[in-house]
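The structure's right below; bear with me while I get my questions together.
With one protein chain withheld, the remaining protein chains of the complex are depicted in position.
A and B are the chain letters, set down in written order, and residue numbers restart from 1 in every chain.
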Amino acid sequence: MKEKTILNVKDLSAAYEDAEVLSSVNLSLKKGEMLCIVGESGSGKSTLLRTVCGDAQIKVKNGCVIYGDRDITKLKSCERQKVLGTKIGYIQQNPWGAFNPLRPYSIQFRETLKSHKKKYDAEKIAELFSILGLKDPESILKSRPYEMSGGMNQRIAIAASFILGPELLLCDEITSALDVTTASAVTDELLKLKKETEVTIVMVTHNIGIAANIADRIAIMYKGQIVECGERDKIINAPEHEYTKRLLADVPQLEY
Amino acid sequence: MEHLLEGKKINKTFVTKGKETTALSDVSFYLDEGEILGIVGESGSGKSTLLNVVSGLIKADSGELFYGEENYIGKGPAHTGKFLRMIFQDAKSSFDPRMTMEKSLLESRRGKQDRGELSELIKAVGLEEKLLSRKVSDMSGGQCQRMSIARALYSEVGILLCDEITSAVDVSSQKQVVELLKKLNESRKLSCIFVSHDIALVSMLCGRIMIMKDGRCVEEGETAAVISDPKNEYTKLLIESAKKQSF
Partner (left out) sequence: MIVFAAAVIIMTLFAGVFAPNDPYKTSATVIRTAPCADYPFGTDNLGRCVFSRVLYGGRTTIAATFFLVFVSFAIGTVIGMVCGYYGGIADRIFMRIADITLGFPQMVVAIAVAGILGAGMKGAMIALGITMWISFARLARSHTYSIKNEAYVKTVLFTGKSDFYIIMVHIFPNLMGPVLTNALTQIGTTMIGLSGLSFLGLGIIPPTAEWGSMISEARAYIQIAPWSVFYPAAATIITIIIFNYLGDVVMDYREAG
């Protein structure tokens, strides 16, 4: 398969009202790969994802984000919805954030699909659920988000974004609010789904350990810049930048 | 052998809006002098509740707590503060926003206060003396956490109870705090209960480890032994998951 670039971030600088958060970020994403962006809080990694999503609070100062052949930072919100709605999925850290906590999942699934003019396909949902390790899809769909644990909700949120058949999935710290055991189960299941659908995933995390185990490529962010980006093995085994070295040295490792 | 701190069959149930939640059921533990005990568990496992009970901030429903030979169950922090201090997850909110660091530190000792000792202590925790005149809003999370360790040391107690103290700081500060605890443990014979959800972190710091799940202690033993040969199903899962995050 010819490697095709799906997303291209060129010289991107962005800011919230007063503070510049991203400065000259360059990043290109190949189709079907899993890229992990690693950085500490305040490094700008989440802002980068949100800029791609088109968060209205973020002002793009310079540069562009090319998706397909269009600069999506300049799209109007209605056009953005057409392009991003089904093609780019976004999963956030807060497992309950994607749903209305009081309404059954099935209704919320239906509404989402309807707003994107797609049919509600119970079989497809059941299939996604089974890959994600969710047993008894019928009863899950009848229940409401507030009754569910964080891990279950995050799985359902993943299913909800896959149901639209995205090309690109943006995951913002999706395992950070979960317990270690749940987190590793969720990442495993996400990887399984990725294999089935060949979706491209950008995963933002502060945990370089997770990145080391699931990523094809890793980008290290520090103070609004990508300080290092490359193949997983190279970043983990032969880091070049001082910050990456420090990060790798400081992360606690299981000693036994 | 007499233990420094020992808890026997501690039970605690919370009642909110008529609903009962068991936070601790028959949990026993001990801490020897000069030892760092790690308690690992996920959220809701009861590890923080246990620490709060040991510190006297929360009263247990039943059970016994010994400091040496003295049973201090039911006594509040005003009493337990004579031999132990607690350090909280949110370092920034453990300092009065209107007080300077120096005042906060001085306040922590019962009896005679000595400014001279402070500068020495500050250096021992790897901070600069000029930070003493600052208020909490001008300090980073990592600095605050080391400052609260300094405060506990200044109070001249032998036991520190650390409740997820590295969870809110970045990895570099996390490492510094852990190294600091290690150093203090060696140089001052400081005993410590270190509660965390991060088994990797605990494995680097603690000689003995206790795994908690749903208000029970599911496994306990030497850290190396527990990690290389876990007996309990949950412990196995926990270690398996942690291994997936190492490299």
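In the analysis below, contacts are C-beta pairs under 8 Å (C-beta built on N, C-alpha and C of every residue); 3 or more make two chains touch, one makes a residue touch a chain.
The shown structure was predicted, so the numbers you read here are calculated from the model rather than taken from an experiment.
**Student:** Just list which of the chains on display the missing one touches.
**Tutor:** B
**Student:** For the chain left out of this view, which of B:30, B:95, B:194 or B:234 touches it?
**Tutor:** If we include the chain that is not displayed, B:95 is the one touching it.
**Student:** Touch as defined at the start, partner being the missing chain; which of B:8, B:109 or B:216 qualifies?
**Tutor:** Considering all chains, including the one not shown, the answer is B:109.
**Student:** Name every residue on chain B in touch with the hidden partner chain.
**Tutor:** 55, 57, 76-82, 84-86, 88, 90, 93-98, 104, 107-110, 148, 151, 155
Simple rule for what comes next: only the chains that are shown with their structure count from here on.
**Student:** Starting from the mean Cα coordinates of chain A and chain B, work out the distance between those two points in Å.
**Tutor:** 34
**Student:** Which residues of chain A touch chain B once you look at their complex with the stated criterion?
**Tutor:** For this pair, the touching residues of chain A are 40-41, 179-185, 187, 206-210, 212-213, 236, 246-247, 249-256.
**Student:** In the complex formed with chain A, which residues of chain B make contact?
**Tutor:** Per the stated touch rule, the residues are 42-43, 170-172, 174-175, 178, 197-201, 203-204, 223-224, 227-228, 234, 237-247.
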